[in-house]
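Removed: one protein chain of the complex. Kept in place: all other protein chains.
Let's turn to subunit A:
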């Protein structure tokens, strides 16, 4: 499936099948979550990143169901298809943005998502404490979401941000790597 086709599908679902809310409500709610974590973990940003990733993982595991139901798309033929599906359909119908897929590794198992727009980070300025800009990945919840969602469709991936405009970088970029396809396993027998 081509990128343009995926974009078309994403647009179509966004227009016809998605209940909407004011984007600022989502932005602000996410902002309070991160602010609360920074407070709870006493500005230990490594821990905040980890906790955000965990929350995202929880969301991703449930979100995939919603994604499949709303999009009605079938299995992706390869990881390149998966990338387009994530960027042009997944991000589109949940956050109304469509990051660019780029920087493929030669083995086709690693790509970058470049976020031209990141609704989670609107209105945001990181704390000027000399550390947050080096340690905090503000939108780290998104990595967890991808990890959780893809795990539910038999893909173990690793995702992390490599740059963020909030840190003073020129782009916001997430790196996604396929670790392995998870083989179907029989559920453990109940005792």
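As a convention for this text, contacts are C-beta pairs under 8 Å (C-beta built on N, C-alpha and C of every residue); 3 or more make two chains touch, one makes a residue touch a chain; residues count from 1.
Definition applied: contacts and distances are computed from a predicted model.
In the listed set "Centromere protein O", "Trafficking protein particle complex subunit", "Dynactin subunit 4" or "Ubiquitin-activating enzyme E1-like", the entry agreeing with the UniProt name of the missing subunit chain is "Trafficking protein particle complex subunit". Of the options A:9, A:38 or A:126, the residue whose C-beta touches the omitted chain is A:126. For the chain missing from the display, the contacting residue among A:1, A:33 or A:153 is A:33, taking the whole complex into account. From the options A:6, A:93, A:157 or A:178, the residue with contact to the chain not on display is A:93.
Of the residues in subunit A, those that touch the hidden partner chain are 18-33, 35-36, 40, 51, 55, 58-59, 62-63, 66, 93-96, 119, 122-126, 128, 130, 133, 165, 167-170.
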